[in-house]
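One protein chain omitted, others in place.
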Amino acid sequence: MYQLNQVDKKFPGVHALKSVDFTIGRGEIVGLVGENGAGKSTLMKVIYGAYQPDGGTITIDGKTVRFQNPRQAMDHGIGMVFQEQSLITNLTVAENIFLGFEQQFVRWGVIDWKAMTAAAKRQLAKVKLAIDPATVTSKLSFAQRQLVELAKVLTLEERIDGDLVILLDEPTSVLAREEVELLFSLVRELTSRASFIFVSHRMDEVLELSDRIYVMKDGAVVDVVAQAEAQVEAIQHKMVGRDVDKEYYREQKQRPYDASKVLASFDNVSVAGKYDGISFDLHAGEVLCLVGTEGSGREAILRTVFGLEKPTSGTIKVKGAPYARTTAQEAVARGVGYVPRERKVEGIVNGMTVYENMTLSQMKNYSSGGVLRIAEEKALAEDWIKRLSIKTPDVYKDCGGLSGGNQQKVVLAKWRSGGSDIILLDHPTRGLDIGAKEDVYDMVREMCDAGAGIILVADTLEEAIGLSHTILVLKDGVFQKRFDGSPGDKPSLYDLVHHMI
Amino acid sequence: MAITQTTTRAGISRDTLVKWAPLLVLLVLCAFFAVMEPRFLSTRNFARILIAATPTLMVAIGVTFIIIMGSIDLSMEGAVSVCAVAFAYCFLWLGGTLASWAWLAIPFAMLVGAVLGFVNGLIHVKLKIPSFMASLAMGFVGTGLAMVMTGGDRIRIEDELFRALLTERIFGFPLMVYVAGLFLLIAWFIQTRTTLGRNFYAVGGGEDLAVASGLNVARVRIMGFTLAGVFFAVGALLAVGRIGIAETATGNNFMFLSITAVVVGGTALWGGIGGVWNTLVGVLIVFVIGNGMVVIGLPGYVQDAVLGLLVILAVILSTDRKSISFVK
Partner (left out) sequence: MSEFIKDFIEKEKINRRNFLFASAYGLGGAAALGALGPTMARAALTDPTIAWSYRNRTNPYWNEIVSGGEAFVQSLGMSKDALTHLINEGSSEKSLADVKAILAKTGGNLALAIDTNDAPNARPVVEAVAEAGAYVSTLWNKTDDLHPWDFGDNYVSHMSWSDEGPAEQTARILLDAMGGKGGVVHLGGIASNNPAIERLNGLKNALKDYPDVALLAAEPADWDTQKANQVMSAFLTRYGDEITGVHCANDTIAYGVLEALRAEGIEGMPIVSYDGNPQAVQLVSERKILATVFTNPHWGGGITAALAYHAAIGSFKPSEEPNEHREFYGPTIMVQPEDALEFKANYLDSVPTYDWNDFWGPSNGPITYK
């Protein structure tokens, strides 16, 4: 019923969509996969009216339509659930749901809050979310917010007579596994009323949910497969144009760690409200993975190791001694390096060059009396650009202009070149394409071989299993179970999930 | 890949435009005034513009560092007044001529500036008061202090040696222009070659990240304000050198002029972008307008309007409005 015919979109110098055909039937769930930059976002923007195509037509039930803006698309029943959460966090849930459509509740110039709240309740019921619509959005968890977003889009139901098409852009990226399940079951139920277009980096989820899958590469649809015939490897092959190595996580390169050398240890450590009674040892050459849902205490443990969080009880030893002062500076001085989840916010400084970013944490080593030895900095940067094959024209390139994968490499180079041997990785592959992910996995192995210990919070459970020597499962801040992850003896997904939830 | 390429390509041309626009504006202004009045384009007139501009340049450089950090320092008027008055009293007390121990008044004034800046930074960082508020308050304290010290009086500095800053010329430009040039180079050195300068950009580019890289952000901030204080003091010394008077009013107008100059020069108010050369161009734009308007015979209020328009233009140019959808 909704159809794109030979749709073309050009930007100066780039052919972003190359005569794309796209169909979605009533009640269908269509998956959309492709590497970063394959044209997924452009296609979605065309669908929900943010871009106007340069060529081709869009038809709904055979009638040609043309949207000047997303609002017009909405009037035709097309709604978008945004990846970056589009809720305004200081407004209430009800206000967010009806943002821009308050007119229906206005009586004599005043908003009838009761009516709005009741209407919001009905919307929330559709997504099975039992929260008070008067709650301020910032108080919700990310998963709840995602559902509120969906509820907001579902208001189209009441406004529009015809069919609905709802776009889900990376809806699962901030959700834990059980929340993903919840969302999926919800989406399946809602197919009685709407069709869905589902975009995700996580191939397994796309396969699980979608009836058909569109595979995009370089602005063109290269394949359409039905769920029954879909195979992860075949799709990945189509997406990247090459085989995805069976040894994706570099298991063959995993060497046993040095059990005699403890780099950091937690002894019954607690941080009030975050986690409780956690103990572990991190050894040289070990990848220790913390597994748990969002809010299980994984990130808080990383922050504690990095001196950003002060333990309320228990003992932390880094290189055999506790911190004198709980600060990041102290941690950095002890050789701890932190690769945060949000690269743009906490990983690299936009506007600073590659070499400036690399020496940011270790300027003392490259200065005398406060004056920088820039030649040495550049030499270091050039060395690491080669070692990690960072794709940058030169050391002067603004780091903000690099691709995500290369930014991640710069961050890793920053810590490794500074001699950090306790590396904290928080979702290091989030938002990277497959090639860049593999580079990161390679680096993880190399760091271990060089004697570094890594504490990892992985992006997916597969990644956690594939990469780690040791897995600690956490739930609500409490330790559940320890798994050994030697090659050939790795725990299964089910084992982990069983203890997570 | 396709999409990222477009944005970068469009971005490069925009970046280039933003980078060179201030200089372009300056050249266009100079050309315009030269066409309207050929006498504008003479060494003597450029010397006049530079004499007027040097104190503001020093103050603007000081505040540039702060703005690069993403903070703001509005204490310049009070700081300049206090430094000028402290210098004048110290100078007269120690003998009133550079040929005596009175030269010590120069480092003394810079020390006063540093202390004011240090206190300013300390209040901002330790009491967690927004820099805008902390520095504005410090500025009032400074103005008040200068008023108490002078009782509203003016102190004349008549020493021929000190006034040589204005009266002695090399290649047609008075000494103060060279002194300002020297401090500009020092500022450039600090900006590009020292850990402190690098840290300013790191803090301005992403404070969370600076913390996550183990930088002592509080220390960087306090040092930044201290450094700004020293440059305010240099500005005060040149202001006294220019008119031979130290008074509470010495600091007047520096806030508007220096912030305008920094913004017009292309340093972004949210930090991380820009530098002292931008500020030099910005200061020159402001003073070329001030001089050129009078030289071609336009009334003063047109000047203010033109400056205001330039500020808006500068902010429009330096803001990637695609990335910022709402402005508060």
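Residue numbering begins at 1 within each chain, and the chains themselves are lettered A and B in the order written.
What we mean here is this: contacts are C-beta pairs under 8 Å (C-beta built on N, C-alpha and C of every residue); 3 or more make two chains touch, one makes a residue touch a chain.
No experiment lies behind these values; they were computed from the predicted model shown.
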Query = Looking at the whole complex, which visible chains does the left-out chain touch?
reply = B
Ask   = Looking at the whole complex, which of B:62, B:78, B:142 or B:174 touches the chain that is not displayed?
value = B:174
Request  = With the full complex in mind, choose from B:23, B:179, B:218 or B:245 the residue touching the hidden chain.
outcome  = B:245
Inquiry  = I'm checking contacts with the chain that's been left out. Which of B:154, B:193 or B:219 qualifies?
reply    = B:154
Key: Touching residues on chain B - with respect to the absent chain   = 37, 39-40, 42, 44-45, 48-49, 51-52, 89-90, 93, 147-154, 156, 163, 166-167, 174, 239, 242-245, 247, 249-250, 252-253, 287, 290-297, 299-301
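The rule is simple: only the chains that are shown with their structure count from here on.
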Complex contacts: residues of chain B adjacent to chain A = 1-6, 8-11, 192-196, 198-199, 201-202, 205-206, 208-216, 272-273
Inquiry  = For the complex, give me every residue of chain A touching chain B.
reply    = 11-16, 36-37, 39, 41-42, 218-219, 306, 308, 328-329, 331-333, 338, 340, 345-352, 356, 360-361, 363-364, 367, 370-372, 374, 401, 403, 414
